[in-house]
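Each chain you see keeps its place in the complex, though not every chain is here.
Labels for the chains are A and B, by order of writing; each one numbers its residues from 1.
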Amino acid sequence: MESTSSVAIDAGSTAWMLVSSALVLLMVPGLALFYGGMVRRKNILSTMMHSFVAMAVIGVQWISIGYCLAFGSSWHGVVGFDPSLVALQGVDHLKTYGDKRIPELVFIMFQGKFAIITPALISGALAERLRLRSYLVFIALWATVVYAPLAHWVWAADGWLFKLGVLDFAGGTVVHIAAGVSALVLALLLGPRRELRGRAAAVLLPNNLPLTLTGAGLLWFGWFGFNAGSAVAVETPVAGAVAGLAFATTQAAAAAAALSWMLVERWHSGKATTLGIASGIVAGLVAVTPAAGHISPAAALVLGVLSGVVCYGAVQWKHRVGVDDTLDAFAVHGVGGLLGAVLTGVLCVTPVAGLLASGDPTQLGKQLVGVLAAVVWSGLGTFALGKLVDKLWGLRVSDQQERDGLDISTHGERGYHLEQA
Amino acid sequence: MKLIVAIVRPERLDAVQEELQRVLDEEDRYRLTVDSVEGHGAQAGEVELFRGRAIRPRLVPRTRITIAVNDSYVDRTIDAIVRGARTEGAAGAVGDGKIFVQPLEEVVRIRTGERGERAI
């Protein structure tokens, strides 16, 4: 067999990366359910559509140009490019990725799923009032202009944050901080839903919590691919010790955060809710993402407990300041991602020892630089793109469409027809 | 002929049906129509939580029972509903509901075309 690559493909590693890529793709419908169950009946389809459209648009964008910008030859550590990577024309299927023993196409697919889910996460802040056309154009631009460079900084071998030594195992910075901050910026640009304008306590209740719980379950499941698949960056063959560690910390943090969210909610509001436990799961998963392959399972329990409490608090803060981040993309993904990225510098033990293990704050400092860079870059980028798209078509549907619901007004569909016959 | 409309707690429907069965007919052939409504009254809806935020719905789920009866049955029907709908073991509680009585001018049984008291 003729081979264009220097190393032989390892079937075990490739199997794991194929599975991981599929798992991360599944997170997108999982997110659609998680978000879709929480909105009002009249907006369930449009909310799910945000995730599905991301699969379509970024699915094409990543193959066409996204991968090229994120992982092409580096231009000063800032952005990548390689003519041969445009539309993957130059990627022979026999070629492996660097010295990794997996086909480059598999690596491209794995990374592409991250690029898909990140804008889909943002959409949670914008549900129930965002214009579909604007969303579509926004995410295509955002994935190209904001996400791809950021991924390059953090994950490409020549990216400036990577070279600095910032740790982001599976995307706490690139995915969650970027998505959370962008969500906040766009929520501010969009303004609150009509029922929340000036009214204290509008009655906006979730249409279908069982779907939200199902979505949380699929997210947890898929996240094992997200995190343990990210071991591809640090071990060969993949599906080894680091993958195992990332799997274990993912499980530990999700369980601990579910528990701590439940308990803090019980203490604060008097009842433990099912939406609470689902939210806790996601908060824990987010927080452990940057740390997954770097900390011990016991540390992950601690990180999980903290993330449940802190993200719960962030949601309450949102209620107070009155930003209408519909489904708490910022409070969960932004804040959870920040927490995880920072605490990675404290709790990490492999391959470098963090503050706790070594007393040395160097790694913590690096993490702060990474966090800051991601916040500023995604915040400014999103603001600029958001303003641009708003100018072109308006970010928001008309008041009448919002009132009637986006499902019927944008899609000409209703989520359910459950009346008799 | 009268149309009796009762708004009761959903969980009392079974009890009301049992009382009605006793009064209106021995053989489970009493007739009624039921639908789900939401009511606003003295009783407030139960608080629901959404990520730590308490939401008190303006409306409470209720069940509406509609029964067309001949005049001589009006009182015992009302009494049966009251018996079935009052909260268990209690002298009644806020939210137990209301009964409305309206005039009914004509009834038609679709199957046979019969009209009036015989059709009810």
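List of remarks:
Here is the rule we go by: a contact is a pair of C-beta atoms (placed from the backbone, for glycine too) under 8 Å apart; a residue touches a chain by one contact, two chains touch by 3 or more.
Note that this is a predicted model, so its numbers are computed, not measured.
The assembly described by this file has a subunit formula of A x3, B x3.
Simple rule for what comes next: only the chains that are shown with their structure count from here on.
Chain A and chain B have Cα centroids separated by 51 Å. By the touch criterion given at the top, residues 48-58 of chain B touch chain A in their complex. Across the interface of their complex, chain B is touched by residues 201, 203-206, 265, 268-269, 271, 273, 275-276, 279, 312, 315-316, 319, 328 of chain A.
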